[in-house]
Every structure is written in structure tokens, then in C-alpha cells.
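Here the complex is missing one protein chain, while the rest keep their positions.
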Amino acid sequence: MLPMNTSIRHLLTLDRLNAEQLNSLLDQAEALSPQALGAPLSPPRLADKTVVNLFFEPSTRTRSSFELAAKRLGATVLNFDMANSSTRKGETLADTLYTLEAMGGDIFVVRHSGDGVVAQLAEICAPRTCLVNAGDGKSAHPTQGLLDMLTIRQHKGRDFSGLKVAIIGDIRHSRVARSDLHALRILGAGEVRLAAPESLLPNADVMQGFRVVDSADAAIEGVDVVMTLRLQRERMEDGLVSSMEAYFRDWGITPERLALAKPDAIVMHPGPMNRGVEIADAVADGPQSVIRQQVSNGVAARMAVLSALHAESA
Amino acid sequence: MLPMNTSIRHLLTLDRLNAEQLNSLLDQAEALSPQALGAPLSPPRLADKTVVNLFFEPSTRTRSSFELAAKRLGATVLNFDMANSSTRKGETLADTLYTLEAMGGDIFVVRHSGDGVVAQLAEICAPRTCLVNAGDGKSAHPTQGLLDMLTIRQHKGRDFSGLKVAIIGDIRHSRVARSDLHALRILGAGEVRLAAPESLLPNADVMQGFRVVDSADAAIEGVDVVMTLRLQRERMEDGLVSSMEAYFRDWGITPERLALAKPDAIVMHPGPMNRGVEIADAVADGPQSVIRQQVSNGVAARMAVLSALHAESA
Partner (left out) sequence: MLPMNTSIRHLLTLDRLNAEQLNSLLDQAEALSPQALGAPLSPPRLADKTVVNLFFEPSTRTRSSFELAAKRLGATVLNFDMANSSTRKGETLADTLYTLEAMGGDIFVVRHSGDGVVAQLAEICAPRTCLVNAGDGKSAHPTQGLLDMLTIRQHKGRDFSGLKVAIIGDIRHSRVARSDLHALRILGAGEVRLAAPESLLPNADVMQGFRVVDSADAAIEGVDVVMTLRLQRERMEDGLVSSMEAYFRDWGITPERLALAKPDAIVMHPGPMNRGVEIADAVADGPQSVIRQQVSNGVAARMAVLSALHAESA
């Protein structure tokens, strides 16, 4: 069912995939949408596999989404909230991986605060191990990129060449934005505009090839897709934003601001939302919001990824 | 197997059920007792359903009981200990629900410290969602009420009209007591006596139709059923009880006090017990104690409830 060219060893970042591979994963996710919501999958694809969720940062949403995806594929699932684990006993991350490999873990879904940590694990893991990056530092969150592209495609079609996308908010600290940018570049999105307070813009290399505009209004005008990002409250303590009120006024997605986009523009947010900070209630709950659809697509996209992984020895 | 009239959308509180519905749920629970203890259930009733345990208060016993009930019905189960979750990241409770609905959650088992919170979620949830109140504030704990009635019925029969019941202890803060009172009223219990230190009696409306007596002895005399309630240790810090020793002397269920009840009276406690505070060891472990049976009935009652839920779109 899944073409061989989307068989991948690990999913660390989207930017090494080509458009064909990426679209093939999205096709798979689309096909698995009913199963993602609970329709039976027969035969189960991962019945003999053990999926280990190894989360070194707290997460409810991403961990649950992977847990459901793995269970719906028939896998055995182990969850590790590494806040309460033997890493506290001084064990190295590598030894934690080796231990769980030795217990029979096949696929490791890893979230870590360190940039590149999952890629480092890919260097040292066993030949039979497959790794999925569930978010590393500020670097990448590839399954979020996939689910976002799936959501866009469902509304705007497979051809991204005429697509105008605005990404607004804390791009600097967002691994979501980075993976979305990877995917939008690969899929050839027509125009991508980035907008954020100067303190929340990323380094130049991240923005290369995209258009940086200096206001939310300029970003939104005439676009097909508005992606807003979570503002972490600690950014205010860090002095990167002056106040939540000022941020909302300048960068929040309000109905007035959204009216500048195309009438059929969709609004996306990776969650969890700060209502009244980066997005107004009327937008979050309004007819153009596809935020819940993103969540549903997340389970389907993760099922597609877990199905496509293919270890060397397999 | 389950009559249509016990098909319910949500279980928020028992007091909207009629006697027929309540007895039908109890009949179901009785029928599921072997499966509650691990006998195979074939075919599984909830094989395509995802049950989400969403606990905003710490719980071992109730959460596990629901988890087992759901697993024994063949459901996929997700557990959320919301102490460590993205609600800490500022997400609203409604958004947490919407997110988990979007992931494919069908049945949500919710515990929350706020009175009426589960009912509020029922106002905003998706048409395909069913909710079970696993304890909200001081308001209700309907599955505990069900398991308590099942336990009484197993010992005293289906006709509650001649039944004398004493409820003793911290009624004021007890959602268990409220759900028991709802059920006893619906099932037409002959006489219900309430006894507690004045500081632990509830508002008048809760007690309406029941008899308040001013001592544990007066409550227990001649009854068929003695229900005692957990005294939370913080009540002493709050100044509501003078000391654990004094409480035990005045309100604890001792063998001497129990001797005032009918010889075949049963003793119930919702757990976890404070031995030597609200109940003496000799009573908790004695021949009249049905406390462990209550726990077993809890799994059966929850299986019955989960089986009876019926979403609008289903």
C-alpha cells in the first residue's frame, strides 16, 4: 500500500525528504485517517513491534498522539516520562537507549530539550532500531510539520505553488516553525511570510528564502494560510516581549486582522493555545480555524510515519 | 442484553435517573461481575472505542478501577494525570477536551476538584463524546453511588423499602455521600439517618428528606447498613475536628458501636480508610465488612456504565 520510496530508517527532520517522499507520507496519512479516529485496522501493521515513547520534556499532546498512533497500529507501547527516571541516577542518554533496545524496543519516539540529540542517538543506535524525532530543542518537530501540511493540503489542494502562507509569532524558539518551513520549501509553497517581534525572529539562515515582514497585518494580507505559534509565558520574564496585552495587540490573530487574509484562509495553531495572547477566542473557535483538524491529522500522520519506518535488519 | 432505557448519553450524577434506569445499570453490573474480575468477555463491547481517563485530582483507586473496566471491555485506554500536563501551560480545560476529542477519544472519564465542572464539559463537548463524572468537587461521584447500591442489593435484596441506612462521618465534604443519598432516594430506601459532628454536616438541601441524628449511636441503632466516610486529615488543620482520637471516640465505627445495628448489618467505606479514625480495625476486617466487595463491584459498575453510554451520533 505504501510505495517503497517512502520507506525511511528514521524520521529526524523533514528537510532531507524530497517532495515525492513527503507527499507519499501525506497520502498514507490521508488513507489512515479513519483508523486514526478508531476505525479498526486489519491486519494491524505493527503487531510485533514495540514502540517506546521516550520523553525528556513534559508533553501531553504529542506523547498521547504517538501513543494512540502506535496502539492503533497494534504495537506494544511503553511510555517513559524521563523526569522521574534513572537518568536522574546518572545514567547516560546512550545507556538509556541501549537498555531499552536490549529490552526489545523497535521504534523510539524521542523528545528532548537538546538540539540534535535525536540525530546523535541515530548515530549510535542498533541496526534494528528506528527513531522518530518528537521534538528536539528548537531544531525540528517533523511530525508536526507533516500534520500541518496534511491539513493545508486537505483545504488547499496538493499543488502548493500558488499558496501564500503567513507564519506569525515566536518563530525564534519554535521547532514547529522550523519543520513547517522545511516542508513548505520542499513542497514548493508559492510565498511564505514570517512576522514576529524582532526579539522573536530566528537567525538569518532559518529565514533564508522566505520573506520577513514587519507586522502581523503585512504578513496576513491576502494569504491562504495563517499559522500562529504559541508564545511561552517565560518569554515575558526573559524580557523578549513587554506584556501579553501588547503582544496580543500587535501580533495576536484577531477577527479584524484575519479579515485581511483571503476570505477562505485557514487558521492554524500547534497547541496548546494561549487564548487572548497569540489568538483571539473568536478566531480559535471560528469557521476558519482548522486547529482541531490539525490534532486529528496528528494521529494519522504519526501512524503513517510509524508504518513507513524500516530498520536495516528488517 | 442491556434494555434500551438505560442507554445514557453521559453519567454526570445519579439524581436524574429513575429507579428503573438505576436498577437496570445495577443488573448489568451484576451480570458483568465475572468479567470485572478477569473472565473473558467475548466479543468485547468497546473494541472500537477510546476511553480517556482525565484526572485533575490525584487518584489511584478510581482511576485504576475505570482503567480496568475499560480494558476489560476491550477499549483503548489513555490515562492523563493532569497534574503534569499542558493545563500547566495555560491551556483551558475546554481546549484540553477538544484536543483529546480530536485525537479520537470517545468516552471521557473526568475527575476535577470543581463542582459542576464535568457538567460544564457536557455542555460543550462534541456530539460523539460521552462523559462520566469520576468525582467533581463535593457534588457527585455517581459510579461510587452505583457500586454502593450494588453492594447493598447483593446483601439486602432489591427492595429497599424496608432498608435502614446510617451514613456517618464527613458528609459535608463528601461527594460519595451525595451520590449515595441520590441513589437511596431513587431506590426508595425506607430510612436514611445522617450523623456527623456539626461542623461536618452539609447544607440543609443535601439532607432534605433524610433524618439527621446527633450521635453515631443514634444513627446506627437497628440499621441494616452502616456507611462510614473517610475523614481527611486536613479537616483537623481546618479546625473542623478537634483531634483524630476524639473523632474516633465519638464517630468511629467500633465493634461496640456496630453491635447497636442489626446483627446482619453490613459496614461500608468508600476507601481509602483511615484505620483508627473513622473505623476500627476489628470492624474493617470483621465479618460484617463488605469493603473489599465494594471495590470489586466498582469495576463491574464502571463496566456497566461504560457499556451503557450512547453518543448522539452512534
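For reference, chains read A and B in written order, and residue numbers begin at 1 within each chain.
One rule holds in what follows: a contact is a pair of C-beta atoms (placed from the backbone, for glycine too) under 8 Å apart; a residue touches a chain by one contact, two chains touch by 3 or more.
Just so you know, these numbers come straight off a predicted model, no measurement behind them.
From the set B:37, B:124 or B:282, the residue in touch with the chain omitted from the display is B:37, counting the whole complex. Within the complete assembly, A:91 is the residue of A:91, A:159 or A:245 that touches the hidden chain. In the full complex, the hidden chain is touched by chain A at residues 47-50, 76, 78, 80, 82, 84-86, 88-92, 95-96, 98-104, 106. Mapped onto chain B, the footprint of the missing chain covers residues 36-40, 58-61, 64-65, 67-68, 71-72, 81, 83, 232-233, 271-275, 292-296, 298-299.
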